[in-house]
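Just below is one structure, and these are the notes that go with it.
What you see is part of a larger complex, with each chain still in position.
Letters are used for the chains, namely A, B and C, taken in the order the chains are written, and counting of residues starts over at 1 for each.
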Amino acid sequence: MIPIIRPLETGDRQGWQALYDDYHRFYHRPDLPQSFFDQCFQRLMSGDAGDYKALVAEVDGTLVGVAHYLFHPHMWYPEGTCYLQDLFTAAEARGKGVGRALIEGVYAAADAAGVPRVYWLTQEFNYAGRMLYDRVGEHTPFIRYNRPF
Amino acid sequence: MIPIIRPLETGDRQGWQALYDDYHRFYHRPDLPQSFFDQCFQRLMSGDAGDYKALVAEVDGTLVGVAHYLFHPHMWYPEGTCYLQDLFTAAEARGKGVGRALIEGVYAAADAAGVPRVYWLTQEFNYAGRMLYDRVGEHTPFIRYNRPF
Amino acid sequence: MIPIIRPLETGDRQGWQALYDDYHRFYHRPDLPQSFFDQCFQRLMSGDAGDYKALVAEVDGTLVGVAHYLFHPHMWYPEGTCYLQDLFTAAEARGKGVGRALIEGVYAAADAAGVPRVYWLTQEFNYAGRMLYDRVGEHTPFIRYNRPF
């Protein structure tokens, strides 16, 4: 099984929402309104250079994974940086290289944009994810703090 | 000693660079060229809504701290989020509430912009910083991975 | 496959060494001398209340896992505590509940000895292990420091 990695397209509307909804359920955010998904899809397809873009992984005509990434300015690097915010593989397609292919797709998109630095955040206890991330990325000592909300 | 927290101004050019240079030395980036600081200052003063802004802490007419923050889009939240990237207090002004005042200044700026979510990253072993961050922020389980570079 | 959990016996000499040797290879300690294993096995079989004991997991007459644990004094608790130092499952028997059965065997042995507190240490990046440990144990915020050696 070799997934095809390609930019999100208009025809992916339904498959994309199924994946992104599962992703939010993983983060304990079920029951997001339809308007949330409508707005997200519109943003991803807008072509706005300052907003998120999406890559999808397709196997036999079915979407099995999605990645959302953003180019944003960085004080240290004039070219900016690339933040891979959302990465998700369908439960039934795990362990088959989908996540790796999506990350490598983001690397390629970042190179093409002249913004080769890519980073992402993950929960310390995301063991399955980290098994992959330790192979394709570099664990840094940086941890995240939030304003209490 | 109560620091005044205010936006960066043209007249801060010299004091700002002294602080920001020290900050980069802390991260093992000495010897940055003058053009780097010129460009950063220009960006911070540009008023570009999509680029970083700066707050400074002033005591008796001297700059003793600086914070650089960026509003950037977030897939989950339509209003976006605020990334506090650089935070630095002059060595001789530490332990006096400068860092806290700067973070609270960023919180206020974020509220004023209608983007109340604020986050930052710090090294796991930044003990002095974390003593403060645990009081004004919330430690999350998120850790950072980088593309190997 | 339900492993039998039982104390180490004299007849386990060979099977035990195969497992314990693999365990040390995992920790980058290959080429331990035969005398090391002789001494360890002797200690485990000695019945010395102040030294380590072993439980093994057996499936169809073959050893597939081993656990070494020690009761040692604790300043806070008069009854002492139980340190599960070595836990290992044969590569071909992973994901089948052997590790869990061994840990539960140690819990039972600790209860029988009147020393119900059990703890162990693991590397932060032992993702496969932690998937199990999060289910049968409790992650504490304690981290280990060593004297430089």
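Some observations on this one:
In this text, a contact is a pair of C-beta atoms (placed from the backbone, for glycine too) under 8 Å apart; a residue touches a chain by one contact, two chains touch by 3 or more.
A quick note: this is a predicted structure, and the numbers were derived from the prediction, not measured.
Taken as a whole, the complex in this structure file is built from 4 copies of one protein sequence, with 3 shown in place.
Here, only the chains that are shown with their structure count from here on.
Centrality annotation: A (chain centre taken as mean Cα position, compared with the mean over all protein Cα atoms). The geometric centre of chain A is 39 Å away from that of chain C, both derived from CA atoms. Between the Cα centres of chain A and chain B there is a gap of 27 Å.
Centres computed as Cα averages put chain B at a distance of 48 Å from chain C.
Not a single residue in chain C touches at least two other chains. Across the complex, chain C is touched by residues 125, 127-128, 130-131, 134, 139 of chain A.
For chain B in complex with chain A, the residues that touch the partner chain are 24, 29, 39-40, 43, 50-52, 68, 70, 72-76, 78, 83, 85-86, 107, 110, 116-125, 133, 136-149.
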